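Presented below is the structure to which this report refers.
Only one protein chain is missing; all other protein chains are in place.
Order as written gives the chain letters A and B; numbering starts at 1 within each chain.
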Amino acid sequence: MTSSLFFIQLLNGLQLGVLLFMLSAGLTLVFGIMSFVNLAHGCLYMMGAYFAATVYAATDSFVAAGVAAVVGGGLLAALVEWVVARRLYARDHLDHVLATFGLILFFNELARWVWGASPSYMNVPPALSGTLDILGVMYPMYRFAIISAGLIAALGCYLLIAKTRLGMLIRAGSLNPTMVAALGVNIRLLNALVFSLGGALAGLAGLMSSPILSVQPGMGEPILILVMIVIVIGGIGSVQGAFYAALMVGLIDTAGRAFLPMLLREFIDRSSAQAAGPAIASMLTCIFMATVLALRPQGLFPVKNK
Amino acid sequence: MKVRLTLVITVGLLLVLAILPLYARWLEEPFLLTFSTRALILALAALSLNIVLGLGGMVSFGHALYLGLGAYSVGISASHGIDNGAMQLLMTVVLCSVVGLATGWVCLRTSGIGFIMITLAFAQMFYYLFVSLKQYGGDDGLSISLRSNFGGLDMGSPLILYYTSFACVLTVVVWTQYMVHAPFGMVLQACRMNERRMSALGFHTLRFKLSAYVLSCVIAGVAGFLYANLTGYASPAYLAWTVSGELIVMVVLGGMGTVLGPLVGALTLLGCEELLKGMTEHWPIILGPLIVLVVLLARRGLFGLALDWDARHAQAKVQL
Partner (left out) sequence: MTPLSKAPLQTQSLVKRYGGLLATDNVSLSLVHGELHAIIGPNGAGKTTLIGQLGGELRPDSGDIFLQGDCVTALSAADRALRGLARSYQISSAFPEFTVLESVALAKQAHGGHSFGAWRALLKRTHLVDAAEHAIAKAGLSHRISQRVSELAHGERRQLELAMVLVSQPKVLLLDEPMAGMSHQESMKVVDLLAGLKGQYTLLLVEHDMQAVFALADTISVLVNGAIIASGKPENIRQSPDVRSAYLGDEELPE
């Protein structure tokens, strides 16, 4: 195992990590502020990917695709919030789970109907294709662009939450929602904005993913589960926690998939190792989460409640 | 004489289910028998979920895991030539108890959103595990050539399988009816209502919740055992989170925490699916929003509504 291979996997892990962050930031805020379990978040990611792929195929403009994904994701999220979510804030989590489960069935079938069941593909935009020399290692430029976009998004979240008035309201809302409402803040608008922001980020993640993953109905759910693991590890409601946990999970998952089969080949035959490797890598993240929950049930960076 | 709607529904439903195979034979519709067996088996899984969800208030989004474990117990033993039903059933019970105990202990360290997500994550973990087991079919699943054999009772016969499933459902329904009013059931429901108070009264709440959880896992495993015999197949798809979600819908649609609710819910949901499948290939587009509407409007569930009807009319009589 060479050091350059190790470095590449490190970068891949970082790339998955920032993607997970883009998805978990919005979701953890919705969990933390409205205490709303939004299983349909994966659908926003999927729709963002579809919007991006469709617009790119029509216009050949990555920027246009980006706008479609981000704005589309945000608007779709606002629609979901308006029609379904806001009627359920006062209800218990089971109702959220059921309603959003119904939405998943709807959106996946909608995607199948409109775009077909077979995967769609989006090409890497020419400006971002090719490789980059990073510290002596050749790394795909596009993946590096994802890392950059993700880190910029993380910085943007940080600035929004720490430095703006809206961010202050968001922080207050995650600590004490009733108080914020009592203070006369338009809590309905705040909730809708938080939901939409999450949707926009999910759309961005969908945009960034489409050139490297296949865009198909049901693509949101496998990654949603990983996102939920990230949120539980990071601490529900904590964007900061989501950031660190996303990077950790991204690295563990990537490293597991890349290196475990190699490691296993020392002990068992090649084909079994090839098959078992990815499964154990997936299990690794679950085991990581189980360990964190066993030792620190509130997560690694919990929001400190009064 | 007071007519209780719930009693009418219960007796009526059980009677219909008891004579259904004869009706199916008379109609010469074997599909009806297969469909009903499937409905009963999934109802059994929903009944098991009702114990932790309806009574205990624990939202487990990973119950399909135990359905899968039961199915694979049959599949894996059959692939090694073991078709002894008792052995397969034993394997199911042991496997589900051990896995249920281990995962339950970890999951019950959280509550609320965390619990939902961690149960989902564990189910997903085992899904990936079964996908990776290439020697047992992997992603394609494992076909089962030998059905479970309990000496005289061969699960390969559709009629025997139907009545076995019906017997299991009946047993769980009757037992649950007693359990709900007995100490164990009362403690479980009280823990859902006010766990803090229960601790202060002297109950070690974790022990009760964990016991209920493991029991529920074993019953779901039995459902998986029967399911494998029905389909002749064991597949990772049985552990999919969509299956866990459907089980939750069945419990809530039928009436959470009620004794007969999960059975009513299973029959209703699966019936609706068949109906919609007949109308359009894009049936989830209709079912999805339907589920949303049920959540928004009919939270008590169908059997729950019947219970409410009875309660209102009982009170009316008292007032007279």
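Everything below uses one rule, namely that a residue touches a chain if its C-beta (ideal position, glycine included) is under 8 Å from a C-beta of that chain, and two chains touch if they have at least 3 such contacts.
From a predicted model like this one, the values you see are computed outputs, not experimental measurements.
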Among shown chains, those touching the left-out chain: B
Residue among B:V187, B:I248 or B:L269 touching the omitted chain: B:V187
Interface with the unshown chain - residue positions in subunit B: 175, 178-179, 181-187, 189-190, 193-194, 196-197, 199-205, 208, 211
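By definition in this document, only the chains that are shown with their structure count from here on.
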CA centroid of subunit A to CA centroid of subunit B, Å: 32
Residue numbers on subunit B that touch subunit A, as the complex places them: 53, 59, 61, 106, 109-110, 112-114, 116-118, 120-122, 124-125, 128-129, 131-134, 138, 241, 245, 248-249, 252, 256, 282-285, 287-292, 294-296, 299
Of subunit A, residues touching subunit B in the complex: 31, 35, 37, 84, 87-88, 91, 93-95, 97-99, 101-110, 112-113, 221, 225, 228-229, 231-232, 236, 271-272, 275-280, 282-283, 286-287, 289-290, 293-294, 297
